[in-house]
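See below for the structure under consideration.
As you look at this complex, bear in mind that one protein chain is not there, while each of the others sits in place.
A and B are the chain letters, set down in written order, and residue numbers restart from 1 in every chain.
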Amino acid sequence: MTGGESAPRLALRALEKRYGSQRALAGVSLALAGGTIHGLLGENGAGKSTLVRIVAGALAPDGGTMAIDGESVPFGGARAARAAGIGVVFQHFALVGALSVAENLFLGRPEAQARVITPARLAAEARDLAERHGIAIGDPAARVDTLPVGAQARVEILRALSARVRILLLDEPTAVLTPGEIAELFTILRRLRAEGVLVVLITHKLGEALDVCDTVTVMRAGRVVATLPADGASPASLATLMVGGIEDAIPGADAAEPASAAPGRASALALRDVCTRPGVGRVALDHITLDVAAGEICGVAGVDGNGQDELAAALYGLLPRAGEVRVGATAVASADVGAAQRAGLALIPGDRRRDGLALRLAIWENVLLSQPLLARATHRGLLDVDEARRDATELAREYRVVYQDVDQPIGDLSGGNQQRVVIGRALATTPAALIAVNPTRGLDIGASAQVHATLRRIAATGTAVLLVSTDLDELHTLCARLFVLYRGALRGPVERGEGARLAALMAGIAS
Amino acid sequence: MSRGSRSALQSFRAVAAVAAAFAVSTLLLLLSGIDPLAALGALVGGALGDRFALGDTVVKTCPLLVTGLGVALAFRAGVWNIGAEGQLLVGALAATAVGRACGGAPFPLPLLAALAGAAVAGALWAGIAAALRVYRNVNEIVATIMLNFVAARLLGWAVHGPLMEAAGRYPQSDPIPPAALLPLIVGRVHAGVLLALLLAAASWALLFRTGAGFRWRVVGENARAARVAGFSPERAVLEAMLTSGALAGLAGAFEVLGVTGRLFEQLSGGGGYTAIAVALTAGLHPGGVTLAALFFGALAAGSGAMQRVAGVSAVFVAIVQAATLLAILALETPRPRRAAAESR
Partner (left out) sequence: MTIDPIALAAATLGLATPLLLAALGELVAERAGILNVGVEGLMLAGAFAGMLGSWASGSPTIGMLCACGAALALAALFALWVVVLDVEQVVAGVAVNLLALGATGVLYRAIFGQTGSALTVATFAPLAIAPGVAALAPLRQPLPVYVALALVPAVWFFLGRTRLGLRLRAAGEAPQAAESVGVNVGATRTGAILVAALFAGAAGGYLSLAYSNTFVEGMSAGRGFIALAIVVFGRWRPSGILIGAWLFGAASALQFQLQAAGVAVPFHLLLMLPYVLTLVVLALTSRDARGPAALAQRRRLSAAAD
């Protein structure tokens, strides 16, 4: 640690950033010492990522100053930030998938002088770099989009370290990693700390922050709420700081008993030996057999990229599959969304912007984004627009969507309100079985609590819910039975309280 | 923003774009040493000056309107149909062939048969590109452009070969029998103009008041979300392209059955490409397409007079079209950026 007298490694003063009327950063000041690991905590929308992007030079602030080791550093773009010794690992890895590992590493070094490059030379440089930092990267000529996410994360970190780094920022790097990969990452971070680097780790996983960090800063609504040593903090005290003491907005794990299947109830959703083919960037499902009873919320845990999207897509007819899927007594044909919908399946897609909404279309039009609902609003091919508007208004009231006008483009709504529309639409068909993929991703605690209540309510009315989520807290809160997806295979069930076994299954260690 | 204020904004953009286009055109004329008042005066006079000029404007509007509708439908479904030109030509070819083959039957049977033949021919021509995209992953921009060239050559072959006039002097067909022609309403204005207006209303209803149109629009906005919703993007692409091609085919039929009365090579004069500018100026809205087609139709009608009177080449209107298009693009409402910020 640097002495108390010397200037902090990174000093931020009064950072301001606005998006329209929204204040993403409202006067943030921080002073962080070198040779430490600092945790930056906060809910979605607290301003963590905005802060990182500003320090990294990816975003210009509306006001404020930055100093490194006492020297004022202007906000001057990615290249200048790098020259000042700032390295960044972004949340969605900023790698170019179609290029090779070596090419990505070279691209990340704007100061690299070579104007002419050959694959052999790039590969040699990449190996050199990997060796110097003790980070394994495998074949430097491999295309990045063919690598598993853990390997991509290592490439990204190596790239950040390829310049002489005084400050390393990591924006939620662990979201896509297995526990083993996370431990490996933390080893690297601790080594960097020992070398005197300031490591800033952005995360919303409280346990993780307390595990590896020396000090922790909590942000809320664009402001710093507190900076405190990790030693004295507990997950509960940090959570309270993050949400601002609105205790009733936090759904405690004991707030309600998880929905469980009454013994002997019929299976409402049955999977028998469901398999899919592998593809580019796609995991093959491996003989998945599962029964979800009517009224049950059955959880599927797993690190992102282990077949969650493929499972939802295969069940909902978006991906060809082998094996049998039944909803009640109805067999569902493969690769036929219409058949899945007719059988009584509904889907809350994991990426609502990509798969669930047409952002420039009106709210009422997005409510019709489902063949059964469109058919209901269409009479002899003609669309009853007034009826559709009324239905959308009704749905918005029922799900407490905040909006001005059902004719307004849905892209204008906040993420939480968009998700309410997506969920309301999925449930408007009163499905016999519902597949929900990360239904609270990107939502704040209040909106998440509402989603959880909705899932409980729908289960209570007899719908079978298959909840696919990467959020273990969410799964523990809602599900009595948990399974784990690992590389396309389903493991489990895991009972509540078997945390160690769950982690082992997610890491593919136990079976 | 309410629907009313959005459409008001769209109208404002269109008017502003046209004004900007005329400003740029005036400047270019000045730079080329041409008196802009004389040239633009001749242009306006040739388009709106008297009954004949007005009639000419209406007649020139007709194919632009119908092809513009077709382009707008395809673009709404997210298919870049650059092939209205070729679809129009095969429509004209089919209308001529059918009209001549069954011209002996009593009116209006030959006319109806010719129109139907043109619509089917245009739809099939567009269908080739749609099928190539859906089943073979061929980029539709490239495919429709290639098909435009093939259609032009096909037409050339027809008027030099099987459909060539009996006298064998010029590369054109013999006149189409009267029973297959569109009746004239007033002056040179033919009944196809009324049909075109009906088609505009029908296109609006199709897009905004039917389940099919809704599916097309969703596919055009977000094909992945459409698939999850249970709307097949492939089906929407095929449906929208077939409809788009049928409209362009009808436009070709209107030309031969209502204006020229016979088939020859330079029938369209690039109208199928202008249709793209028409559709985009109109914000892909059928009502707007009607107005934009009228504007571009007036330009086409006035350009002849401008060339005669002021000695400015008739292709000058291409500059006005380009300037309008560029101005419309520049005035496009910025997308909401909030969404990007909030997800961080």
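Simple rule for what comes next: a residue touches a chain if its C-beta (ideal position, glycine included) is under 8 Å from a C-beta of that chain, and two chains touch if they have at least 3 such contacts.
Since this is a predicted model, take the numbers as computed values, not measurements.
Looking at A:61, A:108, A:222 or A:305, the residue that reaches the missing chain in the full complex is A:108.
The missing chain, though absent from the display, is touched by one residue of A:48, A:82, A:220 or A:491; that residue is A:82.
Here one chain is not drawn; of B:142, B:179 or B:205, the residue touching it is B:142. On the side of chain A, the interface with the absent chain consists of residues 56, 58, 77-79, 82, 88, 90, 92-99, 103, 106-108, 110, 112, 114-118, 159, 353-354, 359, 411, using the contact rule stated above. Not every partner is drawn; the one left out touches chain B at residues 28, 32-34, 80, 82, 128, 132, 136-139, 141-143, 145-147, 149-150, 153-154, 156-157, 160-161, 273, 276-277, 280, 311-323, 325-326, 329-330, 332, 334-337, 339-340, 343.
By definition in this document, only the chains that are shown with their structure count from here on.
Centroids of chain A and chain B (each the mean of its C-alpha atoms) stand 46 Å apart. Of all residues in chain A, only 19-20, 22, 24, 45, 49-50, 53, 316, 318, 337-338, 341, 347, 349, 353-361, 365, 368-372, 374-375, 377-378, 381-383, 385, 405, 407-409, 411-412, 414-415, 442 touch chain B in the complex they form.
Chain B makes touch with chain A in their complex at residues 1-3, 208-215, 217-218, 221-222, 224-231, 336-339, 341-344.
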